[in-house]
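Attaching a single structure in structure tokens format; questions to follow.
Note that one protein chain is taken out, while the other chains of the complex remain in position.
Right, subunit A next:
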Amino acid sequence: MTTAPPTGRRYRPPAPLGGRRRVDSPKRRSAIAAAFLAPALIILGLFTIWPMLSALRLSFTDASGFGEPEWVGLENYIGVFTDPDLLNAVTNTALYTVLFTPVAVAAALGLALLLNNPRLPFRGFFRTALFVPFVVSFSVAAFAWSYLVDPQVGLLNYWLRGLGIQLGNVLEDPNLAMPMVVLVAVWKLFGFYFVIFLAGLQDIPTSIYEAARMDGAGAWSRLRNVTLPMLSNTMAFVLVFAMIAALQAFDQIYVMTGGGPYGSTQTLVMEIYESGFRKLEIGFASALSYVLLAATLLLSLVQFVFFGRKEKDLA
């Protein structure tokens, strides 16, 4: 068979038999690819890239929604790095990311590994039930959780008091407000990562496990040497999305604490929203979003390089 699939990572279509239909030149291949890509690229270019470039232009002006914006050079960026509120927002965003990402990903992975046990009863029910929070909007989730931890009539507060744990007014407590808004995000989003991990687990051929078992690998060894390496693609995907979700945290904070108490839940995107829509400092807000964009890109690149290398090691 001369048309065996190529072993390299890059796929090259086999030459058409008889050469009747076409000469598969690079030019022709590019034209076909362009036709497939055009609709999506037009939408992304017009409604994401272009507004982002406009924001770049605005970030060098004193745009405020009133009158013609004037060029102010780097003033907004200097403001970003000298604003005392901003250091707080950066620290909070980092704290949120460090709390959210490992907790959400570990919960999703742990539950997916446990649910992948074929002896577990009611697997379909658990899988469905754990995903349900993902379909609830952040604003509805924020409202339900605020009611649950209400210091007077909150059911969760009441039950925890029964266990001897005094939570007090969680959303007014500078030490507890941040863990609380992170908990809401974990609750809402972990089901999404969980389902992705489950799909990844199902893609691992059972023959590999049988081979490992024959070689005398125990459960722990199979997890470490088979499951986790085979999941590295899935893991990269989930980590990147969890991290982006964390860096862009906004909705539930906006509803639950408004950035308080004492700025303890004020994140970068909250700061962007406030300077852009409350104070109408559009230029400053645009500069701020470019700082966030740069931070996100940097962290994502580090992760892609790290996981990209791991993937090559496996091949």
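One rule holds for everything that comes next: a residue touches a chain if its C-beta (ideal position, glycine included) is under 8 Å from a C-beta of that chain, and two chains touch if they have at least 3 such contacts; residues count from 1.
Convention: contacts and distances are computed from a predicted model.
For the omitted chain of this complex, the UniProt record lists the protein as "Carbohydrate ABC transporter permease", which is one of "Fe-S cluster assembly protein SufB", "Carbohydrate ABC transporter permease", "Cytochrome c oxidase subunit 1" or "Ion-translocating oxidoreductase complex subunit D".
Taking the complete complex into account, A:L44 is the one of A:L44, A:L223 or A:V302 that touches the chain left out. One of A:V72, A:L86, A:L99 or A:A141 touches the chain omitted from the figure, and that residue is A:A141.
Seen from subunit A, the chain kept out of the figure touches residues 3, 5, 10-14, 16-17, 20-21, 26, 29-30, 32-33, 36-37, 39-41, 43-44, 46-52, 54-55, 58, 111, 114-115, 117, 119-122, 124-141, 143-145, 147-148, 152-156, 158, 187, 191-192, 195, 199, 202-203, 205, 233, 237, 241, 244, 247-248, 250-251, 255, 269, 272-273, 276, 282, 285-286, 289-290, 292-293, 296-297, 300.
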